[in-house]
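Only one protein chain is missing from this complex, and each of the others stays in its spot.
Right, chain A next:
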């Protein structure tokens, strides 16, 4: 075990020069071009005492891939150094490729790579989220812009497919579940769909045996059997029962069957059960897990998309800003309906109102002009709280038949049936008062624009699409 530091002449004053932690099996030294680097040699990962202030590059000098992988996993699990650059001197298999940064390059190239790594690291917003597994993954992917999270497979693994990086960064959670959550949060996005895997609902093993059984009694003892279908009487039976001295005679109506297609045909029921003598078209399929031995239906199996993934735009925004917020989430309690449906309903109400004078409704729009800027200014947590309070109030004002939707991140629409001009004015005033109340409690100003229109004021030619576009242009 030894530590070698590069000579001070090479170290550039502004960048924190990394220390190389070399994990070796026995006597080993890095190539001669690394002589001016600070290198510490350790036989075991546990022997290394991390120094949080400095930067570290790990080099694993071990030819045995089965020994390299556990070392890499240990590094990737480390709370502070999980995203550090790691190189191996031996061969790179797919699993190592996922956990390490490849084979050890020449010193000059490594220096260049580290410089780039360092640049990305300074632009990364080290917020509190980075202590969570998702934050670590985002950081890991941010520091490696072209990295693609790929699954590996091993027949010895009960699940067959596994994600080495996800397992190493978050050993406590199920990688597939975590992955689904990450995709749902739009932190990472799919690159390629590689496989579709089905797992036992009891033990999550993907080593399954599919067996066809009788749909009547569930017996395994089924076989294909040649059957015939007599056209004269419609009798369906096993072919052997039709054979009489070389001729085919229907056992039910005793007609001699001479020509296929005109006297008889092959029925589609060509499977038979030896246990219950049921004749059927298609057998049932049962799944037997080869790990826990439990049986299940194919429809009960847990299905996973096995795909390769990379950091999404949203993931990169989180990396730079620390976190993002989704305005939609703050309005969740308003129970938005899809925009298309909203327009459809509005169109229908327009037609109704034109035909029957007693039908009356109002359309109301709320526009927040500077939401993104405000998020920058007061922080997304504060803004979210603000919007949530507003949404709560708004909901209390809405009646059951009222519909709401959102056509842009900051444009809400409310459709208020049986609301005349007077009612609309009242609603307008209430919204304004409610927003005023919120502002009073808050130190910050939430800009908003309100617009409302009653069915009586709507032009004959306008439909929902045109009307909403016109109002949006007015309010914007």
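The definition used in the following text is that a contact is a pair of C-beta atoms (placed from the backbone, for glycine too) under 8 Å apart; a residue touches a chain by one contact, two chains touch by 3 or more; residues count from 1.
Just so it is clear, contacts and distances are computed from a predicted model.
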Name per UniProt, for the chain absent here [options: "Rhamnose ABC transporter substrate-binding protein", "Glycosyl transferase family 2", "Cytochrome c2" or "Oxidoreductase"]: "Glycosyl transferase family 2"
Candidate in contact with the missing chain, chosen from A:109, A:247 or A:276: A:247
Omitted-chain contact residue, chosen from A:257, A:306, A:386 or A:416: A:257
Residues of chain A (touch criterion as defined above) contacting the omitted chain: 243, 246-248, 256-261
